[in-house]
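One protein chain omitted, others in place.
Up next, subunit A:
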Amino acid sequence: MAMFQNLSATQKLQAAVHKDVRGICTEASHFLGLEITKPAIEVIAELVFKKCRVYGSDLEAFAKHAKRSTINADDVKLLVRRNPSLKSRLLSLSSNCGKDKRRKSVPVVKQDVAKGASTSGECAANVQLASSLLESKESDVEDMVVDQIDLTFD
C-alpha cells in the first residue's frame, strides 16, 4: 500500500480533494436519505480536480486581459457569468466578505485586551479604556470585549 509521503505532488492534491469531496458528498446525500457509493465519489472528485485546473487557466487569462497580475473577485464573477443563480450566490457571499474582513481584525484586539485584563486583574472600565485606545472604530468591539470578560471570569 502506497504511503501518502511517497506520492507525487499531484497525487497528494488529488487525495486531499478526494477527502474533502467525500465529506461534502456523504453529507449532501444523507440530507435526501441516500447513500453514495465510492466510485461515484471518485468521479466527482476527479471532476472537481479537472474543473479547478480549467478555472485556474481561465482566471489567469481574465486577469491578464485586464492587465493585472493578481486575480481578484471580479475575475471569478466573470467566470460564473453564464450561471445566474451561482452568480447571485457569489455576489451575496462577496458582499458578506467585506464584513468578515472587518470582523477578522477584532479578535486580535480582543486577545490583546483579554491578556491585559487577565494580567492586571482590573475590571471592565480599564478594558474599555484599552479597547478605545487600541481601536474604537468598530461599534461591536465593546460587545465582544464584554463577552470576552465573561469568558475569562468564568
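We adopt the following convention: a residue touches a chain if its C-beta (ideal position, glycine included) is under 8 Å from a C-beta of that chain, and two chains touch if they have at least 3 such contacts; residues count from 1.
We adopt the following convention: contacts and distances are computed from a predicted model.
Missing chain, UniProt name from the options "Cytosolic iron-sulfur assembly component 2B", "IBH1-like N-terminal domain-containing protein", "Transcription initiation factor IIA subunit 2" or "Centromere protein X": "Centromere protein X". The chain not displayed touches subunit A at residues 9-10, 13, 16-17, 20-21, 23-25, 27-37, 39-40, 43-44, 47-49, 51-60, 63-64, 69-73, 75-77, 79-83, 86, 89-90, 93-94, 97.
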